[in-house]
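Showing chain A:
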Amino acid sequence: MTVPAVSVKRLTKRFGQTEVLHEIDFDIPQGMVSCLIGPSGSGKSTLLRCMAFLEEATEGSILVNGQPLGFAEGPDGKLARLPAARIRAVRSQIGMVFQQFNLWPHMTALGNVSEALKTVQGIPRREAEERAMQQLKKVDLENRAGYYPSQLSGGQQQRVAIARALALEPKIMLFDEPTSSLDPELTGEVLNVMRALAADGMTMVVVSHEIGFAASVGQRLAFLDQGRLILNGTPQEIFAKPRHRRLDQFLDTYLDRGAAMLV
Partner candidate 1 sequence: MSWKLFELLVQASLYTVLISFASITIGLAIGTAVSGAMLSPSRLLSIPGRAFVSFFRGAPLLVQLLLIYNLLPALGLNVPSIVAAITGLSLCTAAYQAENLRGGFQSVPRGLLEAADMAGLSALQQFRRIRAPIAFRLAFPSLVNEAIMILKASSLVSVVGIVELTRMAQDLAASTYRPIELFAAAGFLYLMINWLIALGGSLFERSFRAGRP
Partner candidate 2 sequence: MNFDTGLILASLPEIMHAFSVTMLMWVAGVIGATVLGFLVAVARRYGPRLPRHLLRVFVEVIRGTPFLIQLFLLYYGGPFIGLSLDPVPAGLLGLTIYGAAYFSEIFRGGFEAVPPGHVEAAECLGLNRQQTIRRILIPEMTMLVLPASVNMAIILLKETAVLSIITVPELTLVISAIGSQQYAFVESLFLLALFYWGLVEISGKLGRAAEARLSRFRLALA
């Protein structure tokens, strides 16, 4: 049995007094698309950010391909923070795509995609740019390589952001509401890139409001509500009737967004 791509154990996250995640236990399987769905405030984005170590869990642990992320149990049984280099090494297996794209405005598309190759991996400029161009080709933007983010549409920027994350050849790709900032006409181009990536066998964890995408491309669905993991399984299992009451309530609000086919 292969080790899960990401393994979350008793994960709890508090911001001050507010508990945002409560003892989450679950595994992200290898090579599949896992979708985190749930109402606003359910904690799904926070959970994803914990997997990227952008938020630090208050309690619990996260293993990436079997290796502890950020904290590990020391010989005394207490949780100790791992050295920065170890954290970076584990994190390098993960790629992250943000809702706000977060492209660096002072670099071209090519510059954005090649930056980490040059600065972090020390790859010489020419080779880094060639590799970056390959990634841009994959997301169909090689003829925009010299453009600055301010000259690109939202959908184009997000595709560049995906190429930027892919350039480092991560084993797992995390997507935090990748289409929520886009005009409806532009979501299609980004979802198509994600579909192609899934078809290639990439392990993906997607937080999204696009229930249609989750239902059709997702191979595992996790439904969160108010910081708790309520349901976890294949789409067929989760959407089969009789449905969990909370899931039904949640889907009701999303009927317009393509969930109608499930009703």
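Per the selection procedure, all candidates are chains of the complex that A comes from, given by their letters.
In this section, contacts are C-beta pairs under 8 Å (C-beta built on N, C-alpha and C of every residue); 3 or more make two chains touch, one makes a residue touch a chain; residues count from 1.
For clarity, every value in this text was computed on a predicted model and none was experimentally measured.
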item: Identity of the candidate that touches chain A (this complex; choices 1 or 2); value: 2
item: Residue ranges of chain A in contact with candidate 2 within the complex; value: 52, 54, 84, 88, 91-92, 94-96, 98, 100-106, 115-116, 119-121, 148-152, 154, 157, 161, 164-165, 168, 181-182
